[in-house]
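We show some of the complex, not the whole, and keep each chain where it was.
Letters A and B name the chains as they come in the text, with residue numbers starting at 1 for each one.
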Amino acid sequence: MSESVTLVPGNTLITATAEEGRQLAIKMSRLIIKVTQPDAAVREKLRPIYASDAAMLIAVGQTVAIEFATIAAANNYWKAI
Amino acid sequence: MSESVTLVPGNTLITATAEEGRQLAIKMSRLIIKVTQPDAAVREKLRPIYASDAAMLIAVGQTVAIEFATIAAANNYWKAI
């Protein structure tokens, strides 16, 4: 693992809004790809492949959904306390 | 990521009913596809592919189920308090 990749931007799961939580989920899921395939050239080659493949897009969606579940719980679902 | 795509419509996970929570789950899962494949023409081409493929339809269902779990928890399962 390339230790220089930041895996959790800001080092916190807490976000101001649900929208930002969702953006964080996307970023965190992409950073796992980055740390697993550190070569940017390879990642650039893979992007059009999964972005044009229905099954892979659905799988991306599943991953983001799982990340978001954790972030949403961390933020108590952005409910006023 | 195209920052102009709204990922959580209304910027809240709270909905009035379970039915609306389910609709939100579907929308949120589709918005991840949209942000991952921003080209509407490509998405239009992919839609009939996954909508006619049993395995992909099942995978869509799994994604929605995961999104819905988060939304349902956020709404305390729409139980009266």
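Here are a few things to note about the model shown:
We adopt the following convention: contacts are C-beta pairs under 8 Å (C-beta built on N, C-alpha and C of every residue); 3 or more make two chains touch, one makes a residue touch a chain.
Computed from a predicted model, the values in this text were never measured in an experiment.
Each chain in view is the same protein; 2 are placed here, and the whole complex, as held in this structure file, contains 6 copies.
Everything that follows uses one rule, which is that only the chains that are shown with their structure count from here on.
Measuring from the averaged C-alpha position of chain A to that of chain B gives a distance of 16 Å.
Interface residues of chain A, counted against chain B in their complex, comprise 17-19, 21-23, 26-27, 50-55, 57-62, 64-66, 68-69, 72-73, 77-79. Contact residues of chain B toward chain A in the complex are 1, 6-8, 11-14, 28-29, 32-33, 35-37, 42, 46, 49-50, 53, 55-56, 59-60, 62-63, 66-67, 69-70, 73-74.
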